[in-house]
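Every protein chain but one is kept in place in this view of the complex.
Order of writing sets the chain letters: A and B. Residues in each chain are counted from 1.
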């Protein structure tokens, strides 16, 4: 059994325009020590997916269906008390903005000690020793000094290191990192990502990395999910997806990167923009932007407009696309007839 | 220290002039400081029994020299706080320089009054970073686009203005029927198109783009970048393009200037810079772009973080993080020196052949 098992997760927001389905039918698993990337643009639902894992969706959002199972316990039906034992302890989170986690009026040491004592029965002295050890692990210069400093006295990169130290404080099984380096500069971003990767490998911690940056995902994760308009449209081993994306959206996303085009030439753009979740197109949500809804004979594939695509298996990846399904079917028929 | 730097800049100008004939825009020894100390009363401190006036400054730009030739796209890259946006805003007259000069087409513009500047406003335009803040929320798209036309073409009649608005909306791929709508009814990419239309409406020849795509989604970034390149070809535009994204620079720029802590540390043609980065900071910056091909990050590790621009380091601003720094780097400010392939680098290690 996988460490974390999410099946058919369905999260909705009750807004004044009516119920908006933020994510639908999202299923994935995470093994112990595995690193998974969730990729998508803003509005794809990747952050909602991450927040719902710990039942952190706040009103007007709610989990409308599906299940999240961690070591066999179902998290989405668990009491707030039970959840508190898991949050921060077994599964911890790293947010984009370090100040969301850090309390500005408490020193770093106080926050770390408080966090430790909330989950374990240890003395302050022991807690402080653990905190110091974690700060050393995230390679902060002069860690003893940092314990007595306040968050505003530290630089952005330093704060994000502290956040990682806090995330590791209770030796969790999984870290969920929501755009952990987006607010940082490129050189610092590279440092933090390398650090996170090293620590996860050393301590055999699972990582769920939420990002819009394909470069980061390709360097850090082993498997990835691509989300579009609230659904997973492609999932599989990161290398395979990056090197040979199947879904037209994934292809478009990778081809749109400036490094994929000859300098000075036109970039391969995806036309249009992400639909709003309250006004989704029928069938495959990507079809109004897709270049492949027409068959080779020039006819529009009706299924793309009418029917939400299910997953088909290609290689080690699963893809939700009618075009890919049709190609596979054609190939299978051809092989059978030979 | 500043005397040293300006002397350096003066020495350096001839080399620059030889290289390009008549640059469209010339930035000469530009410096910009922001006061941190508030008004006069707040600056007074009690020190050793005496009242002293104490002032602190952020040194955002410390002696920048740049030339932009007609038709090129000069990209300025650097991390946050390196002064690249300040350069852009000073060029556009949104900030006035503390020292130095800005020349546009041979004419000094940084000391002009706003009335004298008006003809240049038509020739120079700007595109901003945040499409959610750069459109006035209380104005329709039509009003937003008409405003610059009415100002710069006071003799045009209603029909001429309407025609021009329609033309410019079509040229950026916005349906002219949407003119009666407000900015907040559009997505980020569409808003940035409208902001570009506003800049293009007065038919400028020079555009300053301050991180125009960094607030947009990946798939939309490509659309907007394509639009900017199309406009460049169709209208023979010259760009000063500010960004932190090196992948965009590689694709878009003719030449690149790398900035660190308010100084330019390397200027080169894009191909040269990416093939052969000279300055240790440029090398580190290039190595930290997450590439799709890599399996693991292979970046050059830099010591520490960018120091604050309030107390600038002595000597080379990069010496505190540079793996090649020696005693000379800690004392003497390096000057931009021409290399044999036309690249200019401000680094003692490169000059001495240590690197």
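A few remarks follow.
Note that in this section contacts are C-beta pairs under 8 Å (C-beta built on N, C-alpha and C of every residue); 3 or more make two chains touch, one makes a residue touch a chain.
One rule holds in what follows: contacts and distances are computed from a predicted model.
Name of the non-displayed chain as stated in its UniProt record, restricted to "Biotin-independent malonate decarboxylase subunit gamma", "Peptide/nickel transport system permease protein", "NADH-quinone oxidoreductase subunit L" or "UDP-glucose 4-epimerase": "Peptide/nickel transport system permease protein". The missing chain, though absent from the display, is touched by one residue of B:36, B:52 or B:133; that residue is B:133. Per the touch definition above, the residue from B:57, B:103, B:152 or B:328 contacting the chain not shown is B:152.
Listed residues B:59, B:198 or B:299: the one in touch with the omitted chain is B:198. Where chain B meets the chain that is not shown, the touching residues are 39, 89, 92-94, 114, 117-118, 121-122, 124-126, 128-130, 133-139, 147-148, 151-152, 175, 177-181, 185-187, 195, 198, 202.
As a working rule, only the chains that are shown with their structure count from here on.
The mean-CA centres of chain A and chain B are about 33 angstrom from one another, to the nearest whole unit.
Those residues of chain B lying in contact with chain A across their complex are 79-80, 187-190, 217-223, 225-226, 229-230, 244, 246-248, 250-252, 270-271, 284-285, 287-292, 294-297, 299, 301-302, 304-306.
In the complex of the two chains, the chain A residues touching chain B come out as 41-42, 141, 155, 157-158, 185-191, 193-194, 197, 212-216, 218-220, 239, 242, 252-254, 256-259, 261, 263-264, 266-271, 273-274.
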